[in-house]
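Report on one structure; see the data block that follows.
Note that this complex is displayed minus one protein chain, with the remaining chains in position.
Moving on, here comes chain A:
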Amino acid sequence: MSDASTTPLTIVVLVKHVPDVQFDRHIDQESLRLDRSESVLSELDEYAVEAALALVEDNGGFAAGHQVIAATMGAGSSVNSVKKALQMGASSGLHLNDAALAGSDAVATSKALAALVRHVPNVDLVVTGMASTDAETSVVPAQLAELLGFAQLTHAASVAFDASARELTVDREHLNQRVTLKAGLPAVLSVTDQANDPRYPNFKGIMAAKKKSIEEVDLAGIGLAAQEVGAEGSTTSVLAAEQRPARPAGTIIHDSGDAGIALVDFLAAQKLI
């Protein structure tokens, strides 16, 4: 279905570098901030990158002039998430790198990301994952739609694009319904892990990524003051964060024919039946 006449799309995919969920994660007791060593591209953002690439490929490919810009915010190594997106096939990168970003809550993060999106001329579509795997608030995409004045198509389990009408159609689980929603561009789209199967970077992609450019900007470069982000620009203040005590070791039994009875004895002892 390639259509060379499609007006080129400018797509920004937001990616986040997060602590690997496969390992124990810790909150530093002095700063009350998450320990961000051992970080990787948030698994849920791979679905966002894939959705953007698939949209381009279904509409004439990069040869038609479309752009997929992988963007992130955060200091230093957070740019690794952009590199991974470039290896998957994004066309260029954008990194908001500023020490003042540390400690941003959801509202401050959204303000910074909205300014970062505005820094890119004529953005048609912002694509994100359904949530970050660290903060898991799942609220930034809706806040971006609010701040940018874009249509909000979030938690999409499937995505279709009509190039001639320049409209997106998505399916979303909504309370006890599955709804099909439609909106014109510009839009903020967040996709769930049901939306697609993200590709793995291949050797060609990894080599090609080395030649792709990553633009680095700081807060001043996107027109924000330091006090608009970070802890100062946040509307929440974290007072404490305590590790939950480990669950005490339970009883393990091997079924020798009456484990179902033992299960019910347990329920009765805990007054669960």
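We take it that contacts are C-beta pairs under 8 Å (C-beta built on N, C-alpha and C of every residue); 3 or more make two chains touch, one makes a residue touch a chain; residues count from 1.
As a convention for this text, contacts and distances are computed from a predicted model.
Visitor: Look at the options "Carbon-monoxide dehydrogenase large subunit", "Electron transfer flavoprotein subunit alpha/FixB family protein", "NADH-quinone oxidoreductase subunit H" or "Ribose transport system permease protein" and return the one that UniProt uses as the protein name of the missing chain.
Guide: UniProt lists the chain that is not shown as "Electron transfer flavoprotein subunit alpha/FixB family protein".
Visitor: From the list A:99, A:225 or A:267, which touches the chain that is not on show?
Guide: Reading the full complex, the residue touching the unseen chain is A:267.
Visitor: Considering the whole complex rather than only what is displayed, give the residues of chain A touching the chain that is not shown.
Guide: 21-22, 24-25, 27, 32, 34, 44, 105-107, 110-111, 130, 133-134, 136-143, 145-147, 150-155, 157, 169, 173-184, 192-194, 234-244, 247-248, 250-255, 258-264, 266-268, 270, 272-273
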